[in-house]
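First the structure, then my questions, so here it is.
Yeah, one chain of the complex is gone here, protein chain that is, but the others are all in their spots.
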Amino acid sequence: MIIIMQNECAFSKIHPLPLFMWFVSVISFTVLAMNPIIVIISFIGAVAHRILVSKKISVKSIIGNAVFMMMITIINPLFSHHGVTELFFLGGLPVTLEALIFGFFMSIVIQTSILWCLSMSECMTSDKIIHLIGKIFPKIAVLISLILRFIPLMKDKYKRIIDSQTALGEPISYLSAFSVLVSIFLEDSIDTADSMKSRGAELKNRTNYSNFKFSPKDFCFLIFDVIICAVIIISIKKGCLNFSFYPSISEIPTENSACFSYIMFAILAFVPAAVEVIFWTRFVSISSVLNIPMKKQKH
Amino acid sequence: MCGRSGSGKTTLLKLLKKQLAPYGERTGDIFVLGKKIEEQSEQESVTAVGFVMQNSNTSIVTETVWRELAFGLESLGKSSDEIRRKTAEISVYFGLEPIYNKKTEYLSGGERQIVNLASVMLHEPEILLLDEPTSRLDTISAKKLISHIIRLNRELGTTVIISEHYTDDIFSYANRVILLEKGKLIENSHPKHISQNFSEIFLPTSARIHRAISPNANEILVTSAEIRRYILDNYTITKNIMPISSQPEQNNENILKIRNIYFRYSKNESDILTNLSLDVKKGEIFSIIGSNGSGKSTLLKIILGTEKIYSGFYKRSKKIKISMLPQDPREIFFKSTVEEDLLSVCDNKERISDICEFLGISELMSRHPYDLSGGEQQKTALAKILLTSPDIILLDEPTKAMDFESRQSVISIIRNLKKSGVTQIIVTHDTRTASECSDRCAFLFNKNIVSIDEPKRFFSQLTYFTTPEAQIARGIFQNAVTMSDVVEMCRKNNIK
Partner (left out) sequence: MLKKNIIYEILIIFVFIPTLIFAGICVFSDRKYLLISFAVAVSSVIPFLISFEKKANFSKKAVLLAVMTALSIVGRALFAPLPFFKPVTAIVVLCGMELGCESGFLCGAMSALISNFMFMQGPWTPFQMFIWGSIGFVAGLMSGILKKSRIFLLIYGALSGLVYSAFMDIWTTMWWDGRFNILRYISALVSAIPITAIYAVSNIIFLLVLSKPITRKLERICKKYNL
């Protein structure tokens, strides 16, 4: 399983609310729009953002992703037999070109959404999620803080338990050590509950504090997001972006209204990457290129 | 507030705060700020009295320092702006700015206790209760915490009730001293006017030495400077060198050889130990002293074998069995009664009862290990370890959070174990324990061993990071590092 390493993401510097809404908008439209132009724009934006944030391109992951996409492309025609252009027959059922193309399309959709989710994981850190939840449900925020507090403590204690028990001579099974872990933490929970109570956890009307302040820049992002989403939703409702794969592949919508939506969505998809570029160019100057330290060490 | 473990100090302190009051029956009344405790509103009972607990680790409730500070104010329903302002100012007051954004998992014990204190003080309580706040801290962090508490008392006028076993740092600042014994109030007076009934184990070192050398004195000398003055004024020092007893173990072979080892936890981190060399002789009691975070526990893990060095030479014979008594004895238990736990390592019931008698835990056989007190848990863990017949026992902070008598009990067990031939390596920040029971001491600092010597010479050569007794005897008596040393030297000399 993957354990996410935190890369620094310039886009994450905006307030959690517009940040979250931005990602949700991009991912939602990618998945729901069913329009190849939208999906391709989204794909390019996601890839750009991933590369800019992780600052390296791993050949292994590219190959892995390509294989994954190919698999989805190939599997789809085996299940979906709609479509007019029959390529060949397999087990009495037709394998159609449309199904193959649809498979390819879905593979891009899935890959793109996974990439955006990776970006979102890095940008939406735990304190941002606590901020969003805590404004409405402050006690749940406390619960999440407690859980986040216990996790590293438990991991450390688990290792210590294994070490202490192996030192006794017989190595202990993972599950027994886990059982000891449970006992220790349940015992200590009494003290933690006391500590909470003595600082007023039982009082009514709890608020939730966060370091995040809403600035005009965040407000701009929010408004932009809402407007763009509204525009795209309206054009979807109107049918400007309609595209179908079955029974035959329709024409890609290119009227003005559709193009306008494409541009709006492009803004949505490329802003995270653009923010990253702008942020880093502020720090790049001739001196850093020539390896001269920018700031003298304070004595 | 002083008293033995189990005398009722914690119960009394907890009764003063409605949220923490233990279940049970109470007769009599408690008045806090003029009001009966039952009549306090919910909010008053939270904000009027602040409570700092002994275990800093379990008191922390959130994952970052700033959120921990904000916790109390969030409960009161304060706005974000107000919380921001208040947490900022208290961070500056307590010097928490460098760690404001740190995750609580990375804090040291001392830092945690200060964060706890700050978090409690954000309610601006009139009364601050502290239940043995420094007992799990190393000496330097303890002194820092005490200095913050004294500042609070002097600058804000906060009433402070603090229970402690070791009163060196705090006795001179107290306006009143209370002694509890078996739930009764034995003494309640100004520190300078303590009666002869006040058990000397709770007095600061200077007062104890004073009482030992002049039992009938009425004064209480509370600082090291005062007792030094007293000795210099009242004794003509002719004999000033404490004799050091011979150490037959020094002629023994080495049971462990460590040469030029380097260690770090992972490639990207910095070294914890560099170029460290150490020999441990068979049958000796070897102490490693160092400040918090100096790498003492890491060194123990390397000796135990659970961590591997990346360079250097660490030789130990495969036949040598090494065991460790961890700081938290609960890590060793996994059954529901002491008897079952001990039986899981050894079938021989006779041997079990012998060892239990040796350690004094025979009556605890049917109890649940988690229901025992700290000292009892430690002895039970030690029993379990002894039943596996180790050749070397590593002790990680064996006297942590213990009162005087428990500590003496542990020291005597260590000494008795030596007689059965077991080599012991102790890691501690408690200079007193090291000075009283070791054969040799080593000072771990800056990833390396800085000096190794016999304890009396070792502590006598140090001025700042040494036993309180050695600080008192500095320049007066050589090689006097424990209380008995200083008292003995005084008695050898004539009174003016």
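As written, the chains take the letters A and B, and residue 1 is the first residue of each chain.
In the analysis below, contacts are C-beta pairs under 8 Å (C-beta built on N, C-alpha and C of every residue); 3 or more make two chains touch, one makes a residue touch a chain.
Since the structure is predicted, the reported quantities are computational estimates derived from the model, not experimental observations.
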Taking the entire complex into account, which one of A:Ile147, A:Val226, A:Cys259 or A:Ile278 touches the absent chain?
-> A:Ile147
With the full complex in mind, choose from A:Phe68, A:Phe104, A:Tyr158 or A:Phe224 the residue touching the hidden chain.
-> A:Tyr158
Would you indicate which residue among A:Met71, A:Leu90 or A:Leu186 is in contact with the undisplayed chain?
-> A:Leu186
Which residue, A:Met106, A:Ala167 or A:Leu268, contacts the hidden chain when the whole complex is considered?
-> A:Met106
In terms of residues, what is the contact footprint of the unshown chain on chain A?
-> 1-4, 27-28, 31-32, 34, 76, 79-80, 106, 110, 113-114, 117-118, 120-121, 124, 126, 129, 133, 136-140, 142-144, 146-151, 154-155, 158, 174-175, 178-179, 181-183, 185-187, 189-190, 192-194, 196-197, 201-202
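Here, only the chains that are shown with their structure count from here on.
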Just give me the whole-number Å value for how far the CA centre of chain A lies from that of chain B.
-> 47
In the complex, chain B touches chain A at residues 17, 19-20, 42-43, 46-47, 50-51, 53, 55, 57-64, 66-67, 70-80, 83-84, 103-105, 116, 119-120, 123, 301, 304, 306, 321-324, 326, 328, 330-334, 345, 370, 384-385, 388
In the complex of these two chains, what residues of chain A are touching chain B?
-> 126-127, 138, 142, 145-146, 148-149, 152-153, 156-157, 160-161, 163-170, 172, 176, 179-180, 183-184, 187-188, 191-192, 194-211
